[in-house]
Structure formats: structure tokens, C-alpha cells
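One structure, pasted below without further comment.
A protein chain is absent from this complex, but the other protein chains hold their places.
To keep things simple, chains are lettered A and B as they appear, and every chain counts its residues starting from 1.
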């Protein structure tokens, strides 16, 4: 079982630096929902974490969707009559709309405009745009640059191909004592954007690398896949896994400093929700709780009514609340090693809370047991106060009738979960507490 | 099914004017809980809405009550020794206590005082008083006038009769697709008072006139009857109807400007409560929600424990909160055409919410269906925001597992009900949604 003792020390600066380095290495790769940029990303992660890779062929039906053709791109630019390149895909893969069809033709500026995307409010930034399911092509360009373009003819060149290929899924399963699983998902399809979602990818990869070395109560499954079509494809191919998922997290937007935001599962009151709420409220003051809504990342799929997994989503400041979202400003300087390291530990603490969220029964439930003769209670009486540690023992004894979990008791007592968990360990050690019968231990419906 | 599209336009000024004109026509009629004034009122409504009229004979037992004798009055006045009329029933039927016995005698002022009712705090206004079940007689008089009366002898004349007659009930049933009914009740027994309750009467009559011409999912039953004894008599005679009542409203005090006040059903969480709360919160900011209490209008009967219909009450400013209540100041100038028109539309919107409050099931519940290829989703991705219209589609899909109604989803999403309902229509049209099996569609217990 995963236990982070109060004394457990992590070298978060080093860990954060390692994550940021991986992020920087992944940044320039030309990812999309299919293709070699995506494969190169998986391959780079594989260096620190062995992954099982599978390919879902173009045209395969996954629930209501059909896996699209694979997209490859070799070159893309827009040049003026003088041959000056206005935008060039080699400078930033954001400059081309994802899944643009090939084009090689001259246009007037007016003819071109419907194919040029910019951000009037952020004239220096290049937006990120895609058109996966409708054949189209286009360039993304800084609004300031767009404004300087004189009338004239422009040469639009996109050397891309759409062809029967495949979509790449990657995952690893780290076995624990139980076959029940904690499922962690990070989307890996966005091109040169850091917070969204290389941050989620590197945090997930480093969590997996750590958990592989730890004894854990539950098994941990990490899935890296493109957003939407990727999670849908994974779900469609792994329906038999779903009944084993006890809890899960979608990870994204973890690298830019700012308070954590936990978005609950669809039901809102699952074990993962209680664990995340408690850890964030206790250890990360200022964190925000978001109710479930069917807009966001891949929790839209994991929490669809026919799937309905007990999964929440952990981000820092969520999309829609920071201007850099889906723009060239979400670059490697937008995320910090410190924010990544802190996010890594927050996830670990949430996993710990799920692992330690046992149901116990008090074996001497009539009156309080005499803790003093078991060395668990101070011997001189009469004091006004009671140490928090002893209070935790009394709470665990009082509430352990098999119906209250460690998180329930932490919530009711207002004491930190770890104190409650440690009190339970102490009481179990002296024979006053035992795990509740298996029926009680099951996850809530 | 009743659907008010966002584009639906009503000519509320004309409608309000029509209601106010009817109110003015009804105002002078000498109503009471029985008698020809009541019959004349029903007859006038009949001109715009055919009503079924029934008479409940005096002496008939209705639950715990007995229908009282019918009351008729031809003349009533109080004059001094000089023959000057201090009050005269012909000037205002408020001047005589409802159900006064006949009297024709001379009294000293002191002898008379127990029979004179006035409002010391409102010296210009005449109060409204009744004595239906205890034989008594009396006059209601402006306190200022009362103060000017010198000692002397006064001639009290009330030419009234109490005799075996009947109490008049009137109703209409407008059939809908279903035999389940929406029940609307307005008390029609108060004499020359406008807000209480000619306002409820004219709004109800105009709602009925409109709904007769509309296709509706449910049947609508409008009942006009005297307060208390009338609703009790109607209930006693119509117990077989009650199981079909899916929702209902008691209408009163709708003509004087002021915020809407919705008083919930006895349980407080019925479909009508959810519908009224949503419509008022969304479309009529500043509206107030009142918890159920067993004091007020005829909801006291409809929500008695042995009847317990899912009915709420809609008023504007409720009794007890405006000084003009049950006084001569509640005259035709106290109510406005605008307030009546707005109330009419608010009721209609509440009915619409009940009609459209379906339970659906998502037919492709695993993952999100691909809305883009069905023309329901924009094709270029990557934007920071999502249009409200698309959000409504996602909410309906996510929540439609047969357990959440349209009102539930509107409440959870914070989106307007109409947007949710329209999203459901769109999804049903493309085959993604279907009405839940009948068991789910039933009204809540």
C-alpha cells in the first residue's frame, strides 16, 4: 500500500527539472491525432517508461466515431510574390491548421482570408486550430503580421497527405496487490503547446516511473492517447478493463503556476472525488473545486453516461481561464519545473488517499478501550486540551463501525487524512481495529 | 406539445388590455360565496370561454363542511335621523359584511358600534369583512367617516335573505394528448376587489382561451369557484379526477405590479415546483420563492394531507404584504394591464416547462457521439469557448440516462430550460435521443 509518511521527502526540484526537460524535448515534435509526430512523442516517453503501443487503423469504427485517415506533413508556407515567407511550418507547427489538405496555388489576399486564422485581441500570438473531420486547409498567423500584408498575390503551399494509416495509443499497467485499477489519462496530440498538454504527459510519465518502484494496493494504468478520438478509441477497445477501474484522473494543464482545480466525476461523490477534495483542501489551500460539466477534456468520454467511470480531472488554471490557452504563448517558458513537481506530488497524495481509504471495525466497540495501558494515551489526566494525535485515535475508534471510511472520518473530524490513517495503523497494530469484512470494502456504486 | 419558441411573439399589451377590460366589467358585480352576483360573474366569463356550470345545493355535505344557505341582498344602508345615508351598499358592495342577516331597526351609535368595521390605520379605506358561518350583520365604513358620526339614532337597513339555494361552480376541460391534467384554480367569490381575485380570474380565463387553440401534451382543467367552501365542494365532487392531476396552480393577486411569488406544493419538490422555480429564476429575476405553509388561498385545500395535489400557487406580492389587501383600495386602478399580461405569459411558460419536462435516453451513451458529422458542431476546433447552444447538446447527451428530466438538466447545467429542450429536440431529430420508457416518464410520486 502506498504510504507517504509525514517524513517522506521528495526531491521535487530535481524531479520538476527532469519533467521540464522531457517537456522541452517533446515540444517541437509535430504532433496531431495521428502520425509520426505522435509516434515520436510516444517513443521519447518510452525512454523513461516502457509503454505498450498499439495502432488503430484508419477507418476502424470506435463507438460512434471512425478513426480518420493518417495525416502527414512535410512542408507548409505562405509566401508573397517576392518569395518572402510570411509563415513557415518549420518555424512552428502551429502555423498550419491540423489536418490541412494539400494546396499549392496563388491567391489574392481576399481569396486567402478565409484560410487565415489570427487573434485580433492578441496580435503577437499564433492560434492553434484544427479541422480533423471536415476537409479544409489554412494557416494560423499572428494578427499583427496579418495586418502588414499588402494587397497582392500569395503562394499557399501545404505539402500534406491524408492516407489510410493508424492512430497511436500507448499505455502501461503497473500491477498492485489488487486487480482493481487506478486509471490515469493524458492526451498527447497537441503540437507545440506546453501546458496543454505536454505538462499532463510528463507528470503522468513520471508518476508511472515512480509507482513502478513502489508497493501499491491497486494496479495503475497510464494511458497516453489523442484527445477525444484517442480516448474514444481506447475505451472502445478496452471495455473489458472498465469494471476494474476503481478511480481515475484525467491530467492536463499542470505546468503553468496557479491553483489546482479539481473537476469531479459525473456523479460528484465517488471515492476519487472525496480523495481529491480532501488532499487539495488540506495540503493545497486555494485550490478550487469544479462541478462536473460535459465540456473540457477527455473526462467528457470517461464520464459519458454509458461509460461513467469514477474519474475526475486535475488541472491547475483550467482552459477558458487563461489567455495563453491554444496559442503560441503556451510555450516552454509558460510552464515551470516547480509547478510540474508540485502537481506530481499532489497526484501522488490523491492516489495515497484512495489506497488508504479503508473501512475498519472497532473490535472493542463498547465504551472506549483503555488506550493508556497500550501506550497510546498520556498518563497524567486533567489537561484542558487533547493532542491532535490522540484525537485522531478517538475519532477512528468512534467511527469505525464498518460504515465510515478513512476519508469519511477525516472529513467528519476535520483532521488531515494522514493523521487518521496513521491512527488506524496504530490501533490495528495493538489489535483494537480490523479491516471491515470484504463486502464493506468494495468501492461505492 | 406546448412549445414557445424563442421567437414566439405575443401581443401582451393588447392581451393585458383585454384582461383589464374584463376585470372592470366584473368589478361591480356583488359576488359572494353563493348567489346571483357569482352567477353573473361566471356568465360574463362564459362569453370568452365556454364553461360548465354546476350548482351545489345548500345543505350538501362536502367533506367536513356543509354548503351554506344562499345569500341574496337587495338593498342596504345606514342613515341618520335626518335621512342622510352614511353608507350605501349600492355605492360599494364592500359596505355590507358578506352574509349579513336582514335588519331594519334604529340604534344608538353605541349599540351600533359592534356592527361597524373600519380601519383606524387607513381612515379613507373601507375594509372587506364576511361572516359566512355565524349569523351576524354589519357595515364596513371608512374610519374617517365613522369618526364624524355624532351621537344620535341611526337606521340600519339590510334587506337580505338567506335561503336554500346553491353554490355555483364553473370549469372547463381542454383535452390534450394525454389525459393527465394541469389543474388551474382561481377563486371568484370576492366582491368589488380587483387584485384579489378578479386578477386571477381574468388571467385564468385568458390562459384557457389561448390553450384551447393550441396542441398540448396534457389536458388543462380550469376551475372557478368560491374560496374555501368552493374548492372544498369541487374537490368533494371530483375526487375521481384527482389521480389525473399531474401539476397545478392556484392563481391570485396577479394584477398589482410587483415581483412574482411562487409558493410551493406541500412536498415542495414536485414537478410543478421545479418548473415554476426555473421559469421565474430564469425569466423573471427578482421573483421570490415561498415555502409551503397551510395559510393562504385554496392551496390550503388542494394541499391538505388527504388531497395533497402537486399544486403550487402563483401570485405577485402576496396577501399580508400589501396594505390594499381586502380593502376598497384594491380597486380597478390598483391593477394594471401590463401586470396582467406579464402574469399570463409567466403561467404559460410554467406550463410549457411542465409539458416539455421529458425524460430521455441517450441512444449512443458510450463516449460522445460525433456531432460534427450530423451538423450539430462547428468544424474548426481549438477555440477557447464553446457556444451555449453546443453546451446544451453536450449536457443533454451526458445526463440523458433516463433518470434526469429536462428540468433536472436545466437546473444542473444552469442553462435556460428552453435551450435544453431545443437541444433535446435537435438530438431526437438526428436519432441520438429517445424518450425514456414509459415507467420513467411517470410523474414523481
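The rule is short, and it goes like this: contacts are C-beta pairs under 8 Å (C-beta built on N, C-alpha and C of every residue); 3 or more make two chains touch, one makes a residue touch a chain.
Only a predicted model underlies this, so the values are computations on that prediction, with no experimental measurement involved.
A.B. asks: Check each of A:149, A:394 or A:434 against the chain that is not shown and name the one that touches it.
C.D. replies: Looking across A:149, A:394 or A:434, the contact with the absent chain belongs to A:394.
A.B. asks: Check the options B:325, B:360 or B:417 and report the residue that touches the missing chain.
C.D. replies: Looking across B:325, B:360 or B:417, the contact with the absent chain belongs to B:325.
A.B. asks: Touching the hidden chain in the complete assembly: which of B:162, B:307, B:361 or B:434 does that?
C.D. replies: With B:162, B:307, B:361 or B:434 as choices, the missing chain is touched by B:307.
A.B. asks: Can you list, in ascending order, the chain A residues touching the missing chain?
C.D. replies: 362, 364-370, 372-373, 379-386, 391, 394-395, 397-401, 413
A.B. asks: By the contact definition given up top, give the residues of chain B that touch the hidden chain.
C.D. replies: 62-65, 97-98, 117, 127-134, 136, 228, 231-232, 235-236, 266, 293-295, 300-301, 303-307, 319-320, 325-326
Criterion: only the chains that are shown with their structure count from here on.
A.B. asks: Using mean CA coordinates as chain centres, what's the gap between chain A and chain B in Å?
C.D. replies: For chain A versus chain B, the centre distance works out to 53 Å.
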